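A single protein chain has been removed from this complex, and every other one stays in its place.
Chain naming follows the written order as A, B and C, and within any one chain the residues start at number 1.
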Amino acid sequence: MSIADATLVPIARHSWLTPSRAAGLALLGLLALFALLGPLLVSVDPTEQDFAASLTPPGSDYLLGADHYGRSMLARLAYGAQLSFGMALLTVATAALPGILLGLLAAWRGGLLERALELVSAVLLALPGLLLVLILLAFAPGTFGPLYLGLALTLWIEFYRVTRVTAAGVLKQPHVEATRLLGFKTGYILRNLVLPEIRPILITLAAFAMSTAIIAISTLSAISVGLRPPTPELGAMIVELLPYYAEAPLHVLMPGILIFLLVLGLQLATRSDLR
Amino acid sequence: MQRLVLARLLQAGLVVLVVGILCFVLVRALPGDPAMRIAAGRYGPDANITEAAEQVRRELGLDQPLLVQLGTSLGQLARLDLGHSVVTGLPITKELRIQLGATLWLSGSALVLSLLLGPPIGLLAGLRRGGWVDNASLGGAIVLRSLPPFVLGLLLILIFAMLLGLFPPAGYGTWRDLALPALTLALGLAAVSSRVARDAVAAVVRTPYLAFARLKGLPEPVVVRRHVLRNAAIPVVSYLALQAIYLIEGVVVVETLFGIPGIGHALVHAVIARDVPMVQGTALAMGLLFVVIAAAVDLTCHWLDPRPKRI
Amino acid sequence: MEPPVSRKFVAIAIAMLAMSGMAAAKPLKVVGPWEIAGIDPAQSGFVFSRMQVAETLVSVDTDGKLTAGLATSWSTSEDGLAWRFRLRDGARFHDDSPVTAAVVADTLRKVQGGAGVFSQVPVAGIEPDGQDVVIRLSKPFAALPAYLVNFTTIILAPSSVGSSGKVERIVGSGPYRVKSLTPPLNMQLEVAPAWAGAKPGVAEVDYQAVGQGETRALMAESGEADLVFSMLPVSVERLKRNPNLDVRIATIPRTRMLKVNAASPLFSDVRVRRAISAALDREGTTRVILRNADLAATQLFPKALAGWNDPELPPLKRDLAAAKALLAEAGWTPGADGILQKDGKPFSFTLLTYASWPELPPIATAIQAQLKQVGIDAKVSVGNSSEIPARHKDGTLEMGLVSRLYSIVPDAIGTLRDDYKAGGSDWGATGWSSDELNALVETMAQTSDPAARAPMQKRAIAILQSELPSIPVTWSELAIVANKRVTGLRVDPLEVNYGLASIRWAQ
Partner (left out) sequence: MNAPVRFQSLTVSGLGISSGDTTIVRDVAFTLAQGRPVTLLGASGSGKSLVAHAIMGSLPAGLVAHGAIKLDDEDLLATSFERTRARWGRTIAILPQEPWLALDPTMRIAGQVGEVHRYLHGRGSAEAQTCMRADLTEVGLGNRTQAYPHELSGGMCQRAAIAVTHAAGACLVIADEPTKGLDAALRDSVVERLRQEVDQGRLLLTITHDIEVAAALGGMIGVMLDGALVEFGPAAEVLERPRHDYARTLIAADPARWAAPALPPPGEAVAAARGLSKRFGERTLFDGLDIAVRRGEIVAIVGPSGCGKTTIGNILLGLVTPDRGEVQRAPDIAQIRFQKLYQDPPAAFAPHQALRQGLGDLLKLHGLPWSQAEASMGRFGLGQELLDRRPNEVSGGELQRFAILRALLLDPVFLFADEATSRLDPVSQKQVFAILVEAVRARGLGLLMVTHEVALAEKLASRILRLPN
């Protein structure tokens, strides 16, 4: 609540690195290591089959067991993590950049430009995202390019909308006017006044977008328009192994667990401390 | 108010135009001989497709120049005639009635379910930030968000259909059939909406007007009911709008898993089979639906929050 | 008085009871993978034929012998140019109109103009003659009756056809009639009053299409469905262990094979095709993916296809050494990256397949790895089923994994005739043909005497086995699961008619 003497109350300058954030970042760090170093350390070819080892349980000579083709789960998980996380990251980056820039532009310029952008985003939003992805995929089935383009095309809108609204709110405040009167230029204002304000919400958004991207990719492989086999992609792995859930539940779970850990890490690391 | 409605109408018009053209152009720009695709879609993978394709080509006039075809297709749209599916031969309107209907039932009940789950939990979490409800719901939300829908669906089937035998694992027709697919979607939605609600409530709780409402002497339940709910509802509602959209097109997997004749499922098949009229019809239906939902949300927000705002 | 809450519980309890009550009286619930794409017989006639809504003139029994359908008997003239089919008397359509020779003739003429297999028959004319339908041919064609088993030739009442000249409703002559039809996934049937034959044991049938194999299995396990068709191999073992279920397996005349473009520089050399065949681990693939090593295709046709399977034929089997040797002979030498090369070009190509059959992509994945072991680099591309014919047509096809059905016409000759004709065909050979084989097939098509055909069949198989225009990988089987609630299940390997009419509720 607002108390005039708020300035008296010593502000608990609790550090930016809350326990939950720390845990989240640590988790993300570990996953990153696994995704980056895993493929280097695991010498096994993730596509090499050994029917004799079909569905070997974890332990034994396959550390994490082998899938139905007798391919090393460890190797596939490592490569899969690299691919899936990499793709998600790239997709979100590609969606966020134009989204944020256009959002800032609309909020800053306003007027006709803003209206136009609003319309475009509205129409795009009205166009089923699934349709976009499917159609783009049809140009080069089973490849990453269109998949990622399609997802980015559907994801950028949210970044745009959020950025525009928040930025417009900030730009209306007097301290922006004051700063401009003091002779600062647009660049400085956007960089030092607007960005700090919208950063937290954008980070949260990006975290969600990343999980969305991963799930979306796996979902697409579920309707067999995903990446071409035998590419190890976490979602595709779940889909491939799903029929064997009764015999080898662990195998189905493993890629799922990786995705879960990533989402968990993202959520913890970007958790808003509304306390 | 009128401006708002006008804006929406304009948007609707644009949606129709853009979607109409885009669908045609895109679907036609796709590689591969549409006649072949359609033939395969019609007669299945055992048939003599090359032969069938020639008949399809003649029947649908696919040999005419593209512009002529675009003209005809747009002409039809202008006359609000969606035409017939080139695969099933049924009128698009009928297909939509069946399939969009199914999807609307599904996503509608999913939305209701998620509303029963998400916001209430979010409210509790927001009122006791850092309390066990808050943490538990965060955990739950993360688990649900990180599960691909088809895995979640399968889990639910195993639990509710196999273990407890409460609901059928798949099928379409009765509410019992709808229960599991709806729940699958609802859990995914509630996962997010509960967090949105939680943050909204948390924000409201920290406002001076809530402090005053308490200082007035109102008992906490009244404070929550009369002041927290309405104000926290504003962001949640506008968020749900977006959700509804993603929901309607996100159902495809759930539809295939649970054997529901829905629009997502239909859209996938239509694109694969290059069924332009079907794609157009579906996209249009979804687009307009979006406009309607958006308008509804605008009105709701307007009703919830009387403060003047520029559109 | 009791609080409202507990009253609510009572209400729910009652509702539950009511539901369980309904469960007892519910129709026979049939679940299958196939969707009802549209109601045109050329598209989904097979559903109506299998579900016994519509009949074809000729039908077939479980071991592939032709039996009476709508026609009780048939005969051919001396010159083999005129066939006479006698219609079952008293046969009526569901709209109570009689099944007349005129109606049948009209239907068949229409089918003849369509894209179905029947259009491949050298028909000169079709006329009604009293109770008979007479089909005149331009040249003798012994296999004609077999062609009339195909679902595209189902006979529908005139009232089926709408003003547009398209089929708008299904009015057949079978024991069941359509009660309601909601494409693409639902259809309800009820016993047709017009049916004069033996009364079906189940009054109502409810068909539900479910694409996902896992879900179908679960529906069987949960007892939600009474009859479920085509199980995933993975779930079969589990289902067999379930005491309430009765799992039936039938080998069906369907072979999954590599359709090779023999005209492409990669595969023009027969030794390469043999090498590839020798590189395939058929046992492993079938054991792991199909869960039944007996399905390894040691030759083109499965044993079930009477007369077309030759036990003496040396089986196709894995032999990496031989494969490598053959490739070396053909001039392919390992490159730096382990991929074979020939005058600078690597042995790498796209292995095209499609997801219409869920087992194809996994098999392709397995083959990709097996070929890699002999230094062949195949990129798997999962597309739409039309891409294979399309690329066959424009000659860009390199290799495709296809699933070929030999009972489109119960007599495999029908399929052979089409697949290996000069210039090849959608699912048959590409860039390969053999005059000897074509000659054999034509003569067979005109011979009806099994004894006379046997040697020709042997020879034909031998040619295909040594030339390998398409490389057999696996045979197929059909797994049907019935809940023990029902009895009288009859498994039809040719999938022409599921004999629902003979099913009864178990006491």
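FYI, a contact is a pair of C-beta atoms (placed from the backbone, for glycine too) under 8 Å apart; a residue touches a chain by one contact, two chains touch by 3 or more.
All of these numbers come straight from a predicted model, not from anything done at the bench.
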Touching partners, among the displayed chains, of the absent chain: A, B
Touch criterion as defined above, residue of B:25, B:159 or B:215 at the omitted chain: B:215
Residue in contact with the excluded chain [from A:57, A:196 or A:249]: A:196
Residues in subunit B touching the chain absent from view: 207-209, 211-219, 222, 226-227, 230-231, 234, 304-308
Positions on subunit A where the hidden chain makes contact: 1-12, 173-175, 177-179, 181-184, 188, 192-193, 196-197
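Note that in this section only the chains that are shown with their structure count from here on.
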Category of the chain touch graph - line, ring, star, complete, other: complete
Chain centroid nearest the full-protein CA centroid: B
Result of counting contacting C-beta pairs for A-C and B-C, higher pair: B-C
Furthest chain, CA centroid comparison against subunit B: C
Computed distance of Cα centres, subunit B from subunit A, in Å: 21
Subunit B-subunit C separation of Cα centroids, rounded to whole Å: 36
Rounded Å distance between subunit A and subunit C, as computed from the means of their C-alpha atoms: 44
Subunit B, residues touching no fewer than two other chains: 32, 154, 256, 272
Per-residue multi-chain contacts in subunit A, two or more chains: 242, 245
Residue ranges of subunit B touching subunit C (in the complex, touch as defined): 32-33, 36-37, 39-53, 55, 85, 87-90, 95, 98, 154, 157-158, 161-162, 165, 168-173, 176, 256-261, 266, 272-273
Of all residues in subunit A, those that touch subunit C in their complex: 47-49, 51, 54, 68-70, 141-142, 224, 228-230, 240, 242-247
Touching residues on subunit B, where the partner in the complex is subunit A: 11, 14-15, 18-19, 22-23, 26-27, 30-32, 129-130, 138, 141-143, 145-151, 154, 192, 199, 202-203, 206, 208, 211, 242, 245-246, 248-250, 252-253, 256, 264, 267-268, 271-272, 279, 282-283, 286-288, 290-291, 294
